[in-house]
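Left out: one protein chain. Kept in place: all the others.
Our next item is chain A:
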Amino acid sequence: MKPQSPSPLSSLRSRVVAVAAAAAVLAGVAVTYTLQAAERAESADATSEFGLDRGKLYFRSTTEAAGRVARVPVSEDGGGGARTTGGPSCERFYAAAGTGLCLQRRAGIPPKSYAVVLDDRLREKRRIALTGIPNRARVSASGRMLSWTMFATGDSYAGSSFSTRTSILDTRTGYLIKNMEEIPLTLDGRRYHSPDVNYWGVTFAKDDNRFYATVSTKGKTYLVRGDMAKWSATALRSNVECPSLSPDNTRIAFKKRVRKGTRDPWRLYVLDLRTMREHPLAERHSVDDQAAWLDDDTLAYALPGADGRKQDIWTSRADGSGDPVLRVRGGSSPAAVR
């Protein structure tokens, strides 16, 4: 800086010193805070030694050890039960039998996402790089078939409509379908072609071949039944999103659009696959989640939390009776390992 006249010159040095000192203090604050934040995050790997054990309810904790997988005993009642924390760090999590699926997201240029396959000790077995924002994750009852959905947009200004990419992984053969969009689809009895088809929320049957999923096209959502071996899909019914097949494979829990617009649009329903009759659950809040069956009678799902918590896990009876129960305070992505 060039002094302009003798009078400010005398104070220029002191001003430089003052600003330099302030800069040093501010740099100290910035570095200290960042280091603390980095320490808080630590590694994404599990810190505690728990694996996928039967009779436990796994979930993503949003309070203690936020962002990590934790667990409580399935049998335990009430919301206050002690949880075991310190699992891997995941945006979405699901597990069944001896396989866990953890969707992660790492900041950077560009940001990266991963689907991480975990073994029965929650150790990493395989890592698949993806683009987009983790949205749904499912593991078939046997632990063989994995599926996940990513929002392809949302991290840009690229318009208001979202698009999804759903992948299916066969852990036995290692075969990965990165984007299931090309599956031949039959809608209203005819082979259907449209560039705007989007799939999400896959749920596998016991045979690890049949599956159900949501397909959306031209502003409507449909329940589709798919067949891995034949690689085909058939739309069964409209206004069904995020299907979840019951352990006995007779019913599907799903979210149904009951209101237009963005205010409280969804309600959870259960569809009986034999009669194709549906009924609502006792839960009256709008649920934007793929429900998880704890057993053949109970469904778990995440709702926005009370008291500033991000999310809570609630359960409702599948037959629509009773009242919803707050199951886990501060959690999402419920998965019961049976």
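Just so we're on the same page, a contact is a pair of C-beta atoms (placed from the backbone, for glycine too) under 8 Å apart; a residue touches a chain by one contact, two chains touch by 3 or more; residues count from 1.
As a working rule, contacts and distances are computed from a predicted model.
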- Task: Consult the UniProt record of the chain that does not appear here and report its protein name from "Aspartyl/glutamyl-tRNA(Asn/Gln) amidotransferase subunit B", "NADH-quinone oxidoreductase subunit C", "MFS transporter" or "Rieske (2Fe-2S) iron-sulphur domain protein".
- Result: "MFS transporter"
- Note on the structure: By the document's definition of touch, the residue of A:R83, A:R105, A:R225 or A:R327 touching the omitted chain is A:R105
- Touch with the omitted chain, as defined above, among A:I133, A:I168 or A:M228: A:I133
- Query: Looking at the whole complex, which of A:T173, A:T262 or A:T275 touches the chain that is not displayed?
  - Reply: A:T262
- Query: Residues of chain A in contact with the chain that isn't shown?
  - Reply: 1-8, 15-16, 18-19, 22-23, 26-27, 29-30, 33-34, 37-38, 40-42, 44, 89, 105-112, 131-133, 152-160, 162, 262, 308, 310
